[in-house]
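Before anything else, here's the structure in question.
Here the complex is missing a single protein chain, while all its other protein chains stay put.
The first chain written gets the first letter, and so on, giving A and B; residue counts start at 1 in each chain.
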Amino acid sequence: MSTQPDKGRRAFLGTAAGAAALTTVAPGVFLHATANAAPRADAVTDQVRWGMLIDTSKCADGCSDCVSACDKENGLDLMIKPEGATDEQWAQQKPRWIRSVTIKDNLTDRVTTLPMMCQHCEHPPCVDVCPTGASFRRDDGIVMVDRHTCIGCRYCMMACPYKARSFIHENIQLKETAAPRGKGCVESCNFCVHRLDDGGTTTACQDACEHEAIVFGDLKDPGSAVAQALQSYDSVQIRADLKLNTGVRYTKI
Amino acid sequence: MKKMHFREWGIESTRYWGLLAVLAGLAAVAGIAVLYMEHEGHWVTGMNNQVVWGLPHVFAIFLIVAASGALNVASIGSVFGKKMYKPLAPLSALLAVSLLIGGLLVLVLDLGQPTRLIVAMTKYNFKSIFAWNIYLYVGFLVIVVAYLWTMLDRKVNKYTKTAGTIAFVWRLILTTGTGSIFGFLVARQGYDAAIMAPMFIIMSFAYGLAFYLLVLMYAFKADGRELGDAILFRLKNLLGVFVAAVFYFTVVYHLTNLYGTENHAYEAFILLNGGIYTFLFWGGWMLMGLLLPMGILYHPGLGKTRGGIVAASLMVLLGGMSAIYVIVIGGQAFPMAMFPGQTIIASGFFDGVNGQIASYSPSLPELLLGIGGVAVVLIMTFIAIRMLRFLPESLADDVADPHHVKG
Partner (left out) sequence: MMASRKIITSLLTALTLLFVVGLTYAETGVKGTAKADSLESCVAETPFMRRNHFELILHQRDITVHEGIRKTDDSLAGCVDCHARSDAAGKPVAVNAQGEFCAACHDQVAVSIDCFSCHTTIPGGE
């Protein structure tokens, strides 16, 4: 449709405008100005495996800093109870990525508090059962839901041994840019993948825990804090008998 | 045995259209319920993050299980060569198709993203039994329609045995797949059992045949066609055998669970202190679904009355719904054993604090959807038997019974 009398001039202007536009627009794409803010340009590989060690002896009873931090980071605190729902209903239907669980030993009455979230298994049952493959394990060990493909069948929620997944039961008005969320799909803790993909190395819950109960990092890097902690402390997987090789380990349960 | 003639369902027009109108009304109300649930989101249902599958799934699984069993009557004729069952075959295949479509409809309309059905049809994770089920269910429809064609079209009659055998094997795989939806879940104590697959198969035999009996008896009665004792008692005895088999599998399932200490808590929940689930297990699954029907069907007097057979079939169906409810919802309500040897005394996400079971109460939209599914099944069945020759003209003893002795 357009005639181009002077292709050379147009091409130059186009490139210049494009470069100028890119320089103007690009910073808006970088949402987290962390110290090594460099959005990933190459695909993730299995050279890295993200994992966590939770020292339950450091987890304080009654503290929910990790929960609040996760809610804020991932837009869960933006969710509002639908008009007409009861408080009880809302409590049972609203999503939760991390939660605090307190357990008492049946024999010794010893009480332990710990945060529970998606365990990012190496052999996740949720990935096995998802009919469309929306629930998947990324090469770097993060187990998450591709919500473009999720049809909301909730089979993964049935299958998860840790009750880690949540279903979105209502229309969402307010969303975080880094944490899109919509009615009818399933989601769970994704180790703050938006941070990791933007060059970060910490999760919101880890940063928030003042008691340093949560240590997060690359399990395959022998120099990382989490790898070294796993070497020093005796740790267990929750429901180890299922042999899922979880990425999240706990000490002193 | 006289030559069998098939004729369209001949009840009076007003009655037929009245019936369809009522069923269509139920289906329409279900449609409205679906639009409401889809528009608002699942918060309007009783389902939550603890009990993620509710009443619609109970209906859907029940209809799908019954669908595969409804084909039994045809299989006995085609695959196992029992001539007496051959005139019964077309209705059997028809019911299999309509029950499956009704069940799938309910299942699909409860998805969180039902508009993404295309995604479900194009992206597959073949480790998931759900993905296999999509192929199994659709394949079943195609195969049964082909099977029906071999029954109704004289030119391809000779392929009936082949088609019937394929259909028979296919639906065993299909029902195994349906049972495996639960059997493959390692996470929950109520599931993770290999017996779920064969138990679902035997349940399908019972529910499918009960459904078949009720539709056959109603269709014949309404149209003044004779249904002789020879056929009827054969079917009712068969139902008795299937119900007894379900009873056996139920007992084995629970006894096996009871043997291992790790499952004692779950068994106590189902058998003793699970509230509604215990009530539905003993009252619904066992009493109404198994013991009472067996009592009636094998009773020398009651078992030979039409009323008794209808009552027994209805009870089998209602008992079957209770069984699926206990399995699907009870299995989710029971808290998962994440910390063996410890008790959860507080949780931010309803992890079964102090053994408390998850709460679920069915909501109206869910119930309407389920009922709508049943209505769709009946609409399809009634239209089909009205428009095409699915029903034999008569199943009187002198016509249908190969061993009939005049006198």
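General remarks:
Quick note on the criterion: a residue touches a chain if its C-beta (ideal position, glycine included) is under 8 Å from a C-beta of that chain, and two chains touch if they have at least 3 such contacts.
No experiment lies behind these values; they were computed from the predicted model shown.
Contacts of the undisplayed chain with the visible chains, over the whole complex, involve A. Only one of A:D105, A:E122, A:D146 or A:D221 touches the chain withheld from this view, namely A:D146. Seen across the whole complex, the unshown chain contacts chain A at 14, 17-18, 21-22, 24-25, 28-29, 31, 38-44, 75, 78, 136, 138-140, 144, 146-148, 171-172, 174-183, 185, 193-194, 196-198.
Convention: only the chains that are shown with their structure count from here on.
Interface residues of chain B facing chain A in the complex, by the touch rule stated above, are 40-44, 47-50, 52-53, 111-114, 116-117, 119-120, 123-125, 127-131, 133-134, 181, 184-188, 332, 336, 338-339, 341-351, 359. Taken in their complex, chain A has these residues touching chain B: 64, 67, 82, 84-85, 89-90, 92-96, 99-107, 111-112, 116, 125, 127-133, 149-155, 157-163, 165-171, 183-186, 238-239, 242, 253.
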